[in-house]
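All remarks here apply to the structure that follows.
Every protein chain but one is kept in place in this view of the complex.
Presenting subunit A:
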Amino acid sequence: MSNLNQDVSLEQEIQAADNKNKVWKWLFISSAAFMISWILFPIYLLIVSALSSAEVVNGWPKAFVPEFDMETLQFFMNYYGVLGALKNSLIAAVFTMVISIGLGTPAGYALARFEFRGKETFRMMILLTRAFPMPLLALPLAVIFINVGLDDTLFGLSLVHAALALPFAVLITSSLFLGIPVELEEAAWVLGCNRWQAFMKVVMPLALPGLTASAVFAFVISWNEVFAAAVLTINNQTLTAFLVQSLSSSPAEVKFAGGLILIMPAILFLFVVRKYLFSMWGIANR
């Protein structure tokens, strides 16, 4: 009899534990779903609106599936100044990419391979450069740029964007180089390479995918940046600056079309390089 009682209570315990597990699982899934929709739903709305005709965008009820009306997008692309701004955005982003990889790679290599006084401070300082909000920096920068003649140039803007992208470039590349065993380089030195040859023949090929990721990330940072672009350029506006200033008075569907054009490259690029960004942020590569 007592045995039977024990069995029953054991069963109840198992049942209770099971229920508890179910609750946790349900909580986990629903909060994950919430967070995913937090990001994806606006993007979805943007896509639907950008690909629908003006009547649908302004009408009610909203369509769940876009009707793939390309009219708004076409209108947007032919809008005066869009193509020029698109070109400027591309140029600024490529400059930013070149500057931040050109400077960030050696800095990352130094952080990964050398012991030097103030290394940890240096690492902190790199991050600190991101602590100052752009609105705080933009006006003084504009004054300086006017004084040295860099105002309203894409090169000047790229310098600012590179300053934003460099901390990431340095940290990503340094974690990349840390992942390449130093013995590989040493083996190359012993087998007849100088430092530069060993870097080019052994380290570079192994780091290349990650360097590409880091370059793409710099590109995206520049591509997405609005504030500095809006303050520092007038005639050579990038797409973001152009949109902020020109589209504020445009109809909703054109705004959506512009928004879509803006976010697509960023989303695509980040999707391609996500593996390397995860590893930089300490999330295991799975």
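Here is the rule we use: a contact is a pair of C-beta atoms (placed from the backbone, for glycine too) under 8 Å apart; a residue touches a chain by one contact, two chains touch by 3 or more; residues count from 1.
Please note the rule applied: contacts and distances are computed from a predicted model.
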### Query
What is the protein name, per UniProt, of the chain that does not appear here: "Cytochrome o ubiquinol oxidase subunit III", "ABC-type nitrate/sulfonate/bicarbonate transport system ATPase subunit", "Imidazole glycerol phosphate synthase subunit HisH" or "ABC transporter ATP-binding protein"?
"ABC transporter ATP-binding protein"
### Summary
Considering the complete complex, of A:V202, A:V231 or A:L260, the missing chain is touched by A:V202
### Task
For the chain that's not shown, point to the residue among A:A188, A:L247, A:L260 or A:V273 touching it.
A:A188
#### Entry: Sites on subunit A contacted by the missing partner chain, in the whole complex
181, 183-184, 186-194, 197, 202, 205-206
